[in-house]
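Below are the structure tokens for one structure; questions will follow.
Shown here: the complex without one of its protein chains, the others still in place.
Naming follows writing order (A, B and C), and every chain is counted from residue 1.
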Amino acid sequence: MAIVTASKKACSVNPLKMSQPIGGSFAFMGLRGAMPLLHGPQGCASFGLTLFVRHFNEAVPMQTTAMNEVATVLGGLENLEQAILNIYNRVEPEIIGINSTGVTETNGDDVEAFIRLIRQKHPQLEKLPLVYVSTPDFKDAFQDGWGKTVARMIEVLVAPVDAARPRDGSRVNVLPGCHLTPGDLDELRTIFEDFRLKPSFLPDVAGSLDGHIPDEFTPTTIGGIGVDEIATMGQAAWTIAIGAQMRRAAEIMQARTGTPFRLFERLCGLMPSDEFIAFLSEISGRSVPSKYRRQRGQLADAMLDAHFHIGGRKLAIGAEPDLLFDLSSFLHDMGAQVTAAVTTTNSPVLQRVRTEDVLIGDLEDLEELARSRDCDLLMSHSHGRQAASRLNVPFLRVGFPMFDRLGAAHLTTVGYRGTRDLIFDIANLIITDRETNHGPTPDSWPSPAVTCRSIRPSCIEQEEKPLG
Amino acid sequence: MAIVTASKKACSVNPLKMSQPIGGSFAFMGLRGAMPLLHGPQGCASFGLTLFVRHFNEAVPMQTTAMNEVATVLGGLENLEQAILNIYNRVEPEIIGINSTGVTETNGDDVEAFIRLIRQKHPQLEKLPLVYVSTPDFKDAFQDGWGKTVARMIEVLVAPVDAARPRDGSRVNVLPGCHLTPGDLDELRTIFEDFRLKPSFLPDVAGSLDGHIPDEFTPTTIGGIGVDEIATMGQAAWTIAIGAQMRRAAEIMQARTGTPFRLFERLCGLMPSDEFIAFLSEISGRSVPSKYRRQRGQLADAMLDAHFHIGGRKLAIGAEPDLLFDLSSFLHDMGAQVTAAVTTTNSPVLQRVRTEDVLIGDLEDLEELARSRDCDLLMSHSHGRQAASRLNVPFLRVGFPMFDRLGAAHLTTVGYRGTRDLIFDIANLIITDRETNHGPTPDSWPSPAVTCRSIRPSCIEQEEKPLG
Amino acid sequence: MTLLPTTILDVFNEPGCARNASKSNVERKNGCTKQLKPGGAAGGCAFDGAKIALQPFTDVAHLVHGPIACEGNSWDNRGSASSGSDLWRRSFTTDMTETDVVFGGEKRLYRAVKEITEKYDPQAIFVYQTCVPAMIGDDIDMVCKAASAKFGKPVIPINAPGFVGSKNLGNKLAGEALLEHVIGTGEPDYTTPYDINIIGEYNLSGELWQVKPLLDELGIRILSCISGDGKYREVAYSHRAKAAMMVCSKAMINLARKMRQRYGIPFFEGSFYGIEDSSDSLRQIARLLIERGAPAELMERTQALIAREETKAWTAIERFKPRFAGKRVVLITGGVKSWSMVAALQEAGLEIVGASVKKSTEKDKERIKELMGQHAHMIEDMSSREIYKMLKDAKADIMLSGGKSQFVALKAATPWLDINQERCHAYMGYVGIVKLMEEIEKALYNPIWDQLRQGAPWDEFDWKRQAKTVAQMDVQVVDPVRGATANGVKTISFSNRSEIGDGESAIAAHGRNLVEPAKPCTNSTARGPACKDTFSDLQPSALQAAE
Partner (left out) sequence: MTLLPTTILDVFNEPGCARNASKSNVERKNGCTKQLKPGGAAGGCAFDGAKIALQPFTDVAHLVHGPIACEGNSWDNRGSASSGSDLWRRSFTTDMTETDVVFGGEKRLYRAVKEITEKYDPQAIFVYQTCVPAMIGDDIDMVCKAASAKFGKPVIPINAPGFVGSKNLGNKLAGEALLEHVIGTGEPDYTTPYDINIIGEYNLSGELWQVKPLLDELGIRILSCISGDGKYREVAYSHRAKAAMMVCSKAMINLARKMRQRYGIPFFEGSFYGIEDSSDSLRQIARLLIERGAPAELMERTQALIAREETKAWTAIERFKPRFAGKRVVLITGGVKSWSMVAALQEAGLEIVGASVKKSTEKDKERIKELMGQHAHMIEDMSSREIYKMLKDAKADIMLSGGKSQFVALKAATPWLDINQERCHAYMGYVGIVKLMEEIEKALYNPIWDQLRQGAPWDEFDWKRQAKTVAQMDVQVVDPVRGATANGVKTISFSNRSEIGDGESAIAAHGRNLVEPAKPCTNSTARGPACKDTFSDLQPSALQAAE
């Protein structure tokens, strides 16, 4: 039972946290033909855009209501109206997803009321879904913005269903947390399909941000789940939520449509994957394909090969709660000691992180804890690179953003195969570090005596003649 | 058109090459219930065994006729007889695969004659397949041993078919070169199955060496293709050979059973994968599943993202011919210059390596070429690590053996997905090297003048009073 | 709410601003305040601009007062290089909470300064104002003053909250803050007749170090670089320089002008991109220094060095000429670099078929026209979709631009090179231009383009769809100059009226070569003046965010 505390510092140094509005925009990026719109000054969208572009190496759609100082004084209605109209006219989106920012929240803009006014004034917008989510910058963090936004999508976009009507037994709703990559979603999709289940991912960033080459250059998302498909999600037999951040969305789905849900807080590791596969086997009524039997064996074997290297490592990890919980639990299961854990926002899973204490803090906290607790493996998003370099410990990039290496979108850590590959990556990182920094030398085990007594010259004997 | 030359040195330094008998034994490891048997002194098997164990991190079956000095004088019949009987009695193999070594070849053992004698003497062996291949250590190399052994398996184990009988349109024989990993074979199996084709891999090291956990500990291989399945390979509609080393095996298959074949010399890269997928689409009569459309887009995107890093790199590569050809062609396609290429044995593909010259040589040659030609990326099996470290250039482990990192069996370079992941690995290796070794400093661009003129003290002016 | 009216108006009226100077009165009023279009903008804000301008000061703690978004979403994203302290790479923010918004954030800010002082003891702390605290009335000037007095260390307020305007405005506000609080507050150990300031140079990828050895060789000392690899103390005494070079014509023109005004430091606008520009800049530096009293022999030495370096560079570039023959470049930058880049590229035999002038002044444009000839295609503001089509239609062989617009080129399977701040190569001076040519050559001749321009051989359908898509795009694009379409062959005017095969069939046949290489755009004589405004009414898109 970890004790969860929040940093008392006035100054956050080397932030781990990102703001919740862009977490919300990120969720909208998993919808087809979507334009995420940040209601705030243009810098908010610009920073967010840059962050996503650097992580995904993709053109990313994101717009802003471009609130300036004067507009802020007057309230955001006019800018919101103009933004929606401009987007509607220019890019013909299938949906506009709006998140508030610190400025408009401080201002107290009643955006839902604005939207009603705008719809009244512009009947051509009647069929354009507009989803608004309140996500002030000065509260919560990235994963909260994502979670709230998905919950709100369900409230606005999923059609209510007649509880009496039979459900489609092969359909499954999947509500992935923002810590899952496009690669993770692709892997899950394959697994679902191997059980002959038809998954609807909400959102589906794999469809939109996996790095495909579009035929034309569109300003909205390409790929992702369509608004039409979202509307019918109430017909699915099950909802699977991944990560505690998605519990509320799953509950709303259940309340709205009666679709039961199962929450998987972890999908990395042997036992979490076992549970997941067993559940799919159960709801699909199909036995587990031999592919997964073999993958399971391969994972078990990888655990055996790698535990020599990972076992006993002292891990310092900085990540948002669900990713922190997933990866730290997995590494604990591999024999590592979770020695320093820092996160961005509160969550019920934090208490269950397998460590002494979890700090809601920043990368300076993580660096200091890692140093004082003698950690020898650091994991965080790319910003942790500076700390790892100062500490001279191996560094594994996890989560968002990952801007200094390629392939962030395809890193896969879910399921037997994803876990297996992650294990090899970590073990090889540690092996490389050992070779580079910890090879034995004559001075590796210095004499405990204060000064080493060397041969005293007086001891040198007369040279003898050779015998032979 | 590369010029192929062989090293003139009397002394091979830091060998790249491994011997062909163990290449042959490796092929037998892809058969179910097999016991590879090296006919030679015990050291030959012991070294081979260690090599495979270190690479795969698996228990590996391999036996020896344990020829000692006296037995060598007398000829190997008795030892071979004892070995076969001991293995037969003790481990009940489904097949024993015998490769000769330098010692027994120097001795001139007529092993086929020995086997006839042994079968006459021990009728209980009647149904035990015994496949013998001549593979002297002092000729050829690892991949030759593999190629010859697979060819011989076909001659001995595949049942002749009635040419008039209709073939099974869904069955495909796959003859993979020894440069494919279990991970490659798994990837190929998935692709075949997605086209509803039923592949028979000969040999199938994925079945036997992919790292699964067996229920019991057997001294033979577990998994792999069964002798029964091999016998029926003549019924397949197509044979697909992968790597030029498999041409002869495919030709023998065709001659023996009439099954037409297609040889894929490369499976890494966009165009080779395109050709492969197009061929499967053609022979299966099925359109390409959308999964591969997306994977193709992802690969194209990875090429775009990574070409900045890989383009212009000067590559030094040491590998067996088929792996050399596959990877160097792929890297050439990514804009790298293949600047130094060293291999182990002759092959028709060597002339087509996209470089000036290919040397049949050793890792000393590779290191010297890399140094004199200013290469900045080195690829070879694990033994190249010393050269890379001395040259201080990034090093990518490819091929066999890979004993100093985990997960060798699962490295995948075939198809869209395999190529995509390889691209990220190489690009990230290069990025890491740039960060670590090539960050800009004030001395990165030294003044062209011989000595840098510094401020002459005479120039220093009288201190002025501050204005403000 | 603090509207910062004085400073901002002051900056808006910048007389040193070439753009302003060339504008009508009406334009001038609107120009710099340029109201961004909601739903059609994606550029950085004033805070972003201020941070960009100042963050390269390496020994300063840069503290952002605001909610997590401003700093948490943006830190550690630029490639400036430091030869000393790495303090500037650490990120400091007050990460304001709801409580701070309700009760005011001044106390938290003060405590943040205290924590930084205790833990990192920096040479100075720069405190950046952002929108939310500006809205709730946090007085950072007051807090900085108090903290400065308390901790005995410069604590400098940078008043450029995002919503006051663009990135460019932020650059200028940063300059104002330096003028008001830093410059003139220190004295160098000694001065020489060879002391210069370099203003608006950020040492991206360490490129200042490509030029500094030349200055060293001439005995010229960079007294202060604002702000690449800069140190607080050096800015503080930068008023003792004899002359200054303004590297980027927009970013901190106000700073250069006011330093001339206050301290009598003459400056020139120059560039180290390209051979001739580099030589010009060296000569200008020498000229100004000699005017301020340096011995005249400096010019001789400068000319000798220039002669030597030019010869070497020209020789190095010579080998690229055959490789670059007939290769066409589109250059899309924030505008300020365009003319100097154009010259550099032409030096190597590349043909410029288009250059962005969105942020360029009329004078810049004149210069570009002069360099590129009559047929210069000046891109005022082109949508991503437009550029995508242009590249798909094989109107250019390579695009050079900032990182955010890269995908327009790459996804059109067209070589692209980053010439903005995220690039990892240094392109300055005589060595840098050769490096740039190397990179262009690598990009042009990379074999991936041929592969990527082909569709999957198994995917006939895809190609049909693509052709259809391109046709649709033609319809969508508002292009008054576009010629008539008939029977699948049509005349498209892009930068000229030369007749070429249409995009569809060119692409379908992977036929970049269908476009007759002997007839590049600038060979046409029919280019009308209308062309340059062709796309100017289109919506800006991702491109706007470039730079």
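We take it that a residue touches a chain if its C-beta (ideal position, glycine included) is under 8 Å from a C-beta of that chain, and two chains touch if they have at least 3 such contacts.
None of these values were measured; they are calculated from a predicted model.
J.: Touched by the hidden chain, which of the shown chains?
T.: Result for the missing chain's touching partners among shown chains: A, B.
J.: Which one, B:190, B:218 or B:254, makes contact with the chain that was left out?
T.: Within the whole complex, the residue contacting the unshown chain is B:218.
J.: In the whole complex, not just what's shown, which of B:22, B:316 or B:431 touches the removed chain?
T.: Residue touching the absent chain, from the options given: B:22.
J.: Which residue from A:85, A:128, A:263 or A:300 sits in contact with the chain not drawn here?
T.: A:300
J.: Considering the whole complex, which of B:54, B:291, B:332 or B:434 touches the chain not shown?
T.: The missing chain is touched by B:54.
J.: On chain A, where is the contact patch with the chain that was removed from view?
T.: Against the left-out chain, chain A lists 270-271, 274-275, 277-278, 281, 287-288, 293, 296, 300, 303-304, 307, 311-312, 332-335, 434, 439-449, 452-456, 459-461, 463-464, 466-468.
J.: Touching residues of chain B against the unshown chain: what are they?
T.: 9-15, 17-19, 21-22, 37, 40-51, 53-54, 58-59, 62-69, 71-73, 79-80, 82-87, 90, 101-103, 106-107, 136-139, 141, 213-219, 362, 364, 382-383, 386, 403
Keep this in mind: only the chains that are shown with their structure count from here on.
J.: Give, as an integer number of Å, the spacing between the C-alpha centres of chain B and chain A.
T.: About 36 Å separates the centre of chain A from that of chain B.
J.: With chain centres taken as the means of their Cα atoms, state the distance from chain B to chain C in Å.
T.: Whole-Å distance between the two chain centres: 48.
J.: Going through chain C residue by residue, note those that touch at least 2 other chains and give them in order.
T.: 411, 452, 462
J.: Which residues belonging to chain A are in contact with no fewer than two other chains?
T.: 58, 213
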